[in-house]
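As you look at this complex, bear in mind that one protein chain is not there, while each of the others sits in place.
Think of it as A and B in the order they're written, each chain with its own count starting at 1.
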Amino acid sequence: MAKLLDKQRYKCALGAMQTVQAIDRAIPILHSGPGCAQKLSDSIGSSGYFSPNIFPCTSINEKDVVFGGVKKLDTTIENALKVIDADFFVVLSGCIPEIVGDDTGDVVGRYQDEGKPIVYASTAGFKGNNYKGHEQVIDAIVEQYLEKSDEKEEGLVNIWADVPYQDLFWLGNIRELEKLLREIGLKPNAIFGYKNGIENIKKIPKAQFNLLVSPWVSLTNVKKMERKFGTPYLHYPTLPIGAYETSKFLRTVGEFAGVDKEKVEAVINEHENYYYYLIERYADMFLETRVMAKQFSVVADAQYALGITKFLVNDLGLFPAKQFVSDDTPKQYREKIAEEFKNLNYGIEAEVSFENDGYKIHNEIREHDYHGYPLILGSYYEKEVTNELSGHYLNISWPVQDKVVLDDFYVGYTGGIRLIEDIYSVAVQRWN
Amino acid sequence: MSYKIAVASSDEINIDETFGQANRFIIYEAKGKNYNKLEIRDVVDKASQEGDSFEVEIKTGCEKKESGCGIKEGCGSGGGCGGAVPAKLKYLYDCRAVVCKKIGTQVQKQLEKKAISYFDVTCTVKEALDKITFYYNRIDNHISLRDKS
Partner (left out) sequence: MALNLDSSNVGTRENRIGSITGYIGSLSDLAKQSQCGTLKGCSRCFSQSSTCLSSCALGQLSAIRDIAIIHHGPAGCSVASAGTYYLDKVMAKKRGVTNNTVYVGTDMNENDTIFGSAESLREIIIEVNRRYSPKAIFVTSSCATGIIGEDIDSVVDDVRNEIDVPITAVHCEGFKSRIWATGFDISDHAVLSSIVKPPEKKRNTINFKNFYESARPEIIEIFKKLDLEPIFLYCNSTVEELSHISESLATTCICGTLGNYLGNGLEEKYGVPYIRTINPLGVAGFETWLREIGRVTERSEAVEKYIEEQRAIYIPQIEAIKEKLKGLRAVLGMGPGYTFEVSRVLNELGVEVVWALAWHYDKKYENGDVPPSMEYLLENDVDFEASVADQQNYEVMNILHKYQPDLYLSRHPGSTVWAIKNGTPAVYVADEYMIFGYKHTLEFAQAILDSINNRSFETNLARRVKLPYTDWWYEQNVDKFLEEAGK
């Protein structure tokens, strides 16, 4: 049922065009109104090899509503294949084709029969948000483009993480996860990011296992791949930020992959040494700040709400006030995610609210006593309310206006250090 | 409430004429999901009776040629300087929609000014009328186009 979306923190399923955009040399073809792509794009690393203003689009009009738009879709695909130099095409259908009943699959199927690298996903805006749309795109690739492979490549691991572009740090995070896996001797395979394109997609069925680093996004995808390709999966729900969680992450992955324990421990040791070398040097600053209370709140999607909460509690010794998960997490995952928020050092439990009504979130933040200047990590919407409370604010979730990120990241040991830098760069701007 | 739809068809079976080619339109009256033929309206005849001159198919420098979209139709807007286009149009002002094979932008705009929808389609008259009346019936009654039953 329609509901009040006050201070919205996600887009619609068609926002998955950004998921496609994150695959090197892949382009979405939109069966939608002329302005959908522009609305759904942000200027955060959008002018890549392809950009939203060159996505082919059927630009549906009233005639297409009455008579259907499949003919227009057909000529758009046909000509896109001629005009655009891409490796992979993903047709995304918007609201109108879905409502009037255009058979997008039938049109795309004809090009698939000709052997063109093209798939389609139903991403009508009312089908869900862009987190769901992201899953739909991966689903389409798995279902329509890939076949089961008898040949498995030892040590090859598909990495799945959160939603590109919706996640400001997606590129840096993926690259850092790849790097960490490489260090323990695995061969990472991700389809999003620099030079990760069609060749990586083709390798998916050969992987030894799927590694999902996300509280819930893409869980359906890895399950599907388990059924279709027989690829087992490791679901690591917490985005590992900082030494505590990253070491745990590496041990878990290493064990699942059957990597020599000593090797994993050596990598961990090396990283922790440097990590604590840095922390030791700055510990006085953390301890002697006059301007930061111990309590914090995160307002973000499940990924960052959970990942950052664990980091701030388990690494930095802060204390969680209420946390807000604003990605409209599907109901079936909520309980399990809430459990993870209770799984913190010293038996600390964080209360979490699955809420995307900004009005309610802000009222709860206002009403909570943080016993000092609070630290609020959230979207741009949290800036004003944090100011009201004389708190410290960091823009880490969508919408983002306060930070420019090219390939910065919060994942891993280095990511934890980056997050500390960001938090204290804000804090040091005040004396008391 | 009933409304009229003008259809450009030489045989009353297929939508086979462009707006420019059509000298007569078949007028259907629709109400709810139903429609029936009301009359054949000879617009050229009417125009000449009333002394409205208009030239048919005056070229505006746009020859037939190959395009990326198949063969282009000769495009002329059907009028020299002086704007003769609307002459035959005005006999369709009582219609809610005009259906023909192709329709020039000039004519489209004239129609839109009068809040008349146009549909340039190549299909049978029946298919066009079924779809258009379905659409209007749904929208007028605030019923979603989603459920086709």
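Methods note: a residue touches a chain if its C-beta (ideal position, glycine included) is under 8 Å from a C-beta of that chain, and two chains touch if they have at least 3 such contacts.
Quantities reported herein were computed from a predicted structural model and do not represent experimental measurements.
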{"item": "Of A:A22, A:V100 or A:A121, the residue in touch with the unshown chain", "value": "A:V100"}
{"item": "Identified contact with the non-displayed chain, of A:I23, A:L40, A:I118 or A:V222", "value": "A:L40"}
{"item": "Residue in contact with the excluded chain [from A:F286, A:F319, A:Y333 or A:Y380]", "value": "A:Y380"}
{"item": "Sites on subunit A contacted by the missing partner chain, in the whole complex", "value": "1-8, 10-15, 27, 30, 33-41, 43, 46-47, 49-62, 64-65, 72, 75-76, 79-80, 82-86, 94-96, 98-100, 124-129, 359, 380-381, 384, 398-399, 401"}
{"item": "Contact set of subunit B toward the excluded chain (per top definition)", "value": "18-21, 57, 60, 62, 67-70, 72-83, 85, 101-109, 111-113, 115, 120, 138-147"}
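Note that in this section only the chains that are shown with their structure count from here on.
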{"item": "Contact footprint of subunit A on subunit B as seen in their complex", "value": "68-69, 117, 119-121, 123, 128, 131-132, 135, 144-146, 148"}
{"item": "Touch list for subunit A against partner subunit B, complex", "value": "62-63, 65-67, 75, 79, 99-101"}
